[in-house]
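Heads up: the structure comes next, in structure tokens.
Note that one protein chain is taken out, while the other chains of the complex remain in position.
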Amino acid sequence: MNLKAKSGEKLPVGILGATGSVGQKFIQLLANHPWFEITALAASERSSGRAYKDVANWFMRTPIPEHIARMEIRQCHPDLPCKIVFSGLDASVAGEIETDFARAGYVVLSNARNHRMDSDVPLLIPEVNSAHLELVHRQNFGKGMIVTNPNCSVIGFVMALKPLADQFGIEAAHVVTLQALSGAGYPGVASLDILDNVIPFISGEEGKIESEPLKILGEYGNGAVRNADFKLSAHCNRVAVIDGHLECVSVTLKKKTTTDAIKSAWRHFSGEPQQFALPLAPLQPIHYFEETNFPQPKLHRDLDKGMAVSIGRLRPCTIFDYKFVLLSHNTIRGAAGGAILNAELMLKKGIIKSDSLKD
Amino acid sequence: MNLKAKSGEKLPVGILGATGSVGQKFIQLLANHPWFEITALAASERSSGRAYKDVANWFMRTPIPEHIARMEIRQCHPDLPCKIVFSGLDASVAGEIETDFARAGYVVLSNARNHRMDSDVPLLIPEVNSAHLELVHRQNFGKGMIVTNPNCSVIGFVMALKPLADQFGIEAAHVVTLQALSGAGYPGVASLDILDNVIPFISGEEGKIESEPLKILGEYGNGAVRNADFKLSAHCNRVAVIDGHLECVSVTLKKKTTTDAIKSAWRHFSGEPQQFALPLAPLQPIHYFEETNFPQPKLHRDLDKGMAVSIGRLRPCTIFDYKFVLLSHNTIRGAAGGAILNAELMLKKGIIKSDSLKD
Amino acid sequence: MNLKAKSGEKLPVGILGATGSVGQKFIQLLANHPWFEITALAASERSSGRAYKDVANWFMRTPIPEHIARMEIRQCHPDLPCKIVFSGLDASVAGEIETDFARAGYVVLSNARNHRMDSDVPLLIPEVNSAHLELVHRQNFGKGMIVTNPNCSVIGFVMALKPLADQFGIEAAHVVTLQALSGAGYPGVASLDILDNVIPFISGEEGKIESEPLKILGEYGNGAVRNADFKLSAHCNRVAVIDGHLECVSVTLKKKTTTDAIKSAWRHFSGEPQQFALPLAPLQPIHYFEETNFPQPKLHRDLDKGMAVSIGRLRPCTIFDYKFVLLSHNTIRGAAGGAILNAELMLKKGIIKSDSLKD
Partner (left out) sequence: MNLKAKSGEKLPVGILGATGSVGQKFIQLLANHPWFEITALAASERSSGRAYKDVANWFMRTPIPEHIARMEIRQCHPDLPCKIVFSGLDASVAGEIETDFARAGYVVLSNARNHRMDSDVPLLIPEVNSAHLELVHRQNFGKGMIVTNPNCSVIGFVMALKPLADQFGIEAAHVVTLQALSGAGYPGVASLDILDNVIPFISGEEGKIESEPLKILGEYGNGAVRNADFKLSAHCNRVAVIDGHLECVSVTLKKKTTTDAIKSAWRHFSGEPQQFALPLAPLQPIHYFEETNFPQPKLHRDLDKGMAVSIGRLRPCTIFDYKFVLLSHNTIRGAAGGAILNAELMLKKGIIKSDSLKD
């Protein structure tokens, strides 16, 4: 492999939807990335031509990186000075734009829902289903390709289910989410709607949680993913938390087991990101807490760079076999960080070829 | 019946644990009650002898009623100038004190958990199991008796389940709660623990939710309650909401039915409090909302004097038969208001005899 | 006087900007008003022709009144079936529309800032400057007229200053506000911007606080108001409170006095609304609290129907003479309730003639 990243030169990348909340998180996480360097910011037509700092309502807790602040925003046309783009585009426009970029030879790492369920598009969590990356060879985009990461509520959920699926088999999983405000983007939820309140509904979210995991946990073979087959039921709530989706999960397993065996499965869970020591990989993907009242969004969302999943309160359930609580950072592991980890894995595995990106 | 309440004279009542959060709510709700009049406030020894306003850290949104503010606090000894006491005592002391009062001939309406599961103590929701009031005849307290109301998370849950149990039968019910801060009393949850956070654990709460409904929905016969027999599983969370417990419920029914039939069962649900038009009875015990994102704590907790249960989002479940959201006011319907409604019913049915209270 | 209100018939009124947050508050407060009856709802063109409940994102804590829910929304043209309109219009459109209505003979009670500082428009707080109502005779609108109420931060501030101005004279007043979210309308402040945060700036607000009080406290004579003459300085913050603006005030008085004399001035403060017992008048316009940590938004904003001003912590200041804290409900006293009280006073004083409204 001949990674520019190794030779000290970083790979140029672009951000689509750079002014939005996911776009800002991409910028923040890529600011000091060892392999990637932001060379293009693209957003809607009305922002193009202006300096990033004059357009973006920046609300990250670290300042806008200097060179990004002054960078001119471009339109989302496939003429950007890079060959990899991270897309934080809104679903209302992402579908077409991302396809345009792939057709033009760009590697598109998308956070939007539009292409997630396409049969030739990997819906990727590197620790869980890196084999699905093979799907990109079925895409007809030449050098270009589209790889997606799952919905922000799905990533932590599936990471918790994966070791259980592998070791015990899953028959049914029921999840009630308590989701953070940042999941709704910016401006997103009005303060008058959520202070001293809970909103027991998030548009479209339950459908995603009831479908995406089946694809992610599906088996790859003969050029296709065969969806996993178990029952999934979700109920989604929005709560007054800034970052970090908490989920109350109940599962029925195929093989009977013990809480100790399950905790052990979680604690030993690991995948290619850990094996390759990817820059954004959590050292330990799943942290199990024995404290009776953990995990909590404020205390544990930033664990391991915000890329780890925290689990606690595993206990028998009178209806299902077991129940537990999990937490993952929705805009890092569940969005921008997840997409960057996808790109890191693709680069390491040679699916993104740094040579071909040179020209 | 010869109710003083009817003749213009009100029945004297006392509040045990008058300075605590449930005690304050009792005072607020009884301030203008047509049948009852507070004549005694009792609290811990260190408060006794002092004026109520000098001891209570009053945090209700209406001012302390004038005559209550000046009333001297007494100890929790059964020598109070009344024959009915509402107990907002903490469980650490409620058991013994309530027994002492019952033995001394007082009618004790308790909000504490201590006697709830005693086989001869009604665990009462007037719309649901007024027949259980017969249990008091098995108590050996002479004129005295103890009647309890359920845990604050249980009342709304059971009111939602009751019409389903009656018309379709229940096989299993799974509930994830998002509970308000006032449920933890005062000072209760530290602000540093809950701002921008969720606590996925409430000590002892899940056990109560998994046991109390079976007694409440049990059948009375031959001087005893035979518990209902279905599977119950609960997961409890504390969220940054002041009042109003929200619950995400999934149920499996014995008879197959439709969402319309279920909504109809809820909307037509009614009981003795409505029949007798008790002062604190909600006009309609269950309100079903068709809006996709209702009910919400801030918007609906005060519905019908805070005594109604709000339900929404009824839809099929891939694992259970149906899922829905419910909301009830935890310190009104779920605590002080519930206990007062119990007393109103007992008075109306002659279980509390106003004559005998005279002497 | 021949008020329909007296004869059992209510006066028909319209709401301009009926779907916005001030519009909703008008509807809520007028729902059971003894003198007024809503007969027209007007909003922007895109809402017109549709039922109110289908357009308004209603977020009041009481349900939409039944007949309002079904009422068809009209455009803001002066052809509404009423002669009095309450305007909750946004300042971007209020100026012209309100003038159009006044020209067409409507009495316009406006909550917008556009006409507040017009020399012939009363900027009215009924307890403070009812004499300014004479200004309407200088308006050239025939039967029509425009009367405005002050900015939501100004009303409580000026009510606190008025008795001091009358009895001791004011030389300078410095105010730092902690303003509620509802002051920004709906959707207003994004939850991500205010949870765990303060925003130390509110666009245009400081200018209003530094100018409006001088007009309100000015003297009426010879058909004009001569502005009061003292120094005013304001600093405005937005805080995570739903309703109720809190203000930290420091004042220098012309005559030396005592804290007792000031408290007495506040407690005895009263005006025409109290004298006429207007429906929405607070029984006591200013409540002074002796508690060291009062007033507080959550506890006192609803005092006296949300129409009273709460004050506390009066103490000497090392730089000014005195400092204190005040609180008033920004959407009731500070907006819709204030405008309704204005209308009540105008009706009672015959400035709105119910006869002329008949035709």
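Residue numbering begins at 1 within each chain, and the chains themselves are lettered A, B and C in the order written.
Just so it is clear, a residue touches a chain if its C-beta (ideal position, glycine included) is under 8 Å from a C-beta of that chain, and two chains touch if they have at least 3 such contacts.
Owing to the predicted nature of the structure, the values given are computational and were not obtained by experimental measurement.
Enquirer: Write down which of C:K305, C:K323 or C:K349 is the residue touching the left-out chain.
Expert: C:K323
Enquirer: Which candidate, B:I27, B:A94, B:V154 or B:L181, sits in contact with the chain we can't see?
Expert: Of the candidates B:I27, B:A94, B:V154 or B:L181, B:L181 is in touch with the missing chain.
Enquirer: Just to verify: which one of C:R313, C:H329 or C:K348 makes contact with the chain not shown?
Expert: With C:R313, C:H329 or C:K348 as choices, the missing chain is touched by C:R313.
Enquirer: May I ask you to list the residues on subunit B that touch the chain which is not drawn?
Expert: Here the touching residues of subunit B are 21, 59, 181-182, 186-196, 240, 242.
Enquirer: In the whole complex, what residues of subunit C lie against the chain that is missing from view?
Expert: Within subunit C, the residues touching the omitted chain are 172, 174, 176, 178, 195-201, 203, 210, 231-233, 235, 237, 239-242, 246, 248, 250, 292-299, 312-313, 317-320, 323, 325.
Enquirer: When the complex is taken as a whole, what residues of subunit A touch the one chain not shown?
Expert: Against the left-out chain, subunit A lists 59, 61, 195-196, 298-299, 302.
Throughout what follows, only the chains that are shown with their structure count from here on.
Enquirer: State, to the nearest whole Å, the distance from the C-alpha centre of subunit B to the C-alpha centre of subunit C.
Expert: Taking the mean C-alpha position of each chain, the two centres sit 40 Å apart.
Enquirer: Using CA atom averages as chain centres, what separation in Å is found between subunit A and subunit B?
Expert: Computed from C-alpha means, the inter-chain centre distance equals 44 Å.
Enquirer: Enumerate the residues of subunit C that touch no fewer than two other chains.
Expert: 59, 195-196
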